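The complex appears here without one of its protein chains, the remainder shown in place.
Moving on to subunit A:
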Amino acid sequence: MKIDFTHHQSAHCENGVVSNLMKHNGFTVSEPMVFGIGSGLLFCYIPFLMVNHAPAITYRAMPGFIFNRFAKRVGVTFKREKFKSPEAAKKRLDENIKQKNPVGLQVGVYNLGYFPDEYRFHFNAHNLVVYGKEGDTYLISDPVMEEVTTLTEKELEKVRFAKGAFAPKGHMYYPVAFPKELQLEKAIVKGIKHTCRDMLAPVPIVGVKGIKTIAKLIRKWPKKKGTKVANHYLGQIVRMQEEIGTGGGGFRYIYAAFLQEAGKLLGNEKLVSLSSEMTQIGDLWRDFAVDASRIYRNRSTKVDVNVYDDIANQLEAIADKEEVFFKKLKKAI
């Protein structure tokens, strides 16, 4: 059983699955559009939580949020199911495939055999689409892969029932009801306003203020934790910013692509020019990554403490730019 499903590669899995499922149902929605309407852009530092033995920092909204907000704002109804038992989860999946309904699944990355070994971490908020089954092998469209792939029943069960933070519990979803015509204009305005509110939030760990907090921490780490730990932390920041799924520059380029598309759709010239401003901010994030990598290139060698101050300054400059940017964006819409 194989469903006629077109695989499009995307930068990020969550946007990609939504965009691919929408396209399958005859609605052309690009990946940046899903990301923008779902208010995917964010900066957040989560104190006390450690990921891979380093502070948790994210450049995007919580897993599932982009998806929920997008569905709500454009008026698409998704059915979502979670399961206690793997047998029930498999049964429901097989039923859907028999009815020629491709479904999205939330999975853990650690046991995804087609990923390079180095990328297999205990991260449970990855998304893919199952679009068929041949014998006991499922046909998989993983949006971050260039081509479609496959997983056996056993392999799929393992990733659907991965454990730890954000355990998927067999989470399966697919669209069931669509509006007659897709009205993106209002959804775009809502999405942008939400992002501006998040980025300008008066909370020290979120948005522009969150970036400044991290800059402060970067100054402290080498003195408090030693250069080895400081370098490990820095490496983690860059990984969160640039790892698979971000589209480069901590999602800033995807967001710029969204602003350009939205500007044209709404006939709003200001959004188009703000898009190129966002691109420049993305470039600054890339420069930050390059300079940070010069520090952590040698993992444990002694480095002059001043170099940490330098990149902290860079981050603060980015934060100031983004503050001005989002204030302008708020007015432009």
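Details
The rule we apply is simple: contacts are C-beta pairs under 8 Å (C-beta built on N, C-alpha and C of every residue); 3 or more make two chains touch, one makes a residue touch a chain; residues count from 1.
Operating definition for what follows: contacts and distances are computed from a predicted model.
This figure omits one chain of the complex; the name its UniProt record holds, of "Multifunctional fusion protein", "Transport permease protein", "Protocatechuate 3,4-dioxygenase subunit beta" or "HTH cro/C1-type domain-containing protein", is "HTH cro/C1-type domain-containing protein". Only one of A:46, A:148, A:167 or A:333 touches the absent chain when the whole complex is considered: A:167.
Across A:46, A:144, A:205 or A:333, the residue that sits in touch with the chain not pictured is A:144. The omitted chain makes contact with just one of the residues A:81, A:283 or A:309: A:283.
Across the entire complex, the residue among A:148, A:182, A:201 or A:244 in touch with the chain not shown is A:244.
Seen across the whole complex, the unshown chain contacts subunit A at 9-11, 32, 50, 52-53, 110, 114-122, 144-146, 163-165, 167, 231-232, 235-236, 238-239, 242-244, 247-249, 253-254, 256-257, 260-261, 275-276, 279, 282-283, 286, 289-290, 292-293, 296-297, 299.
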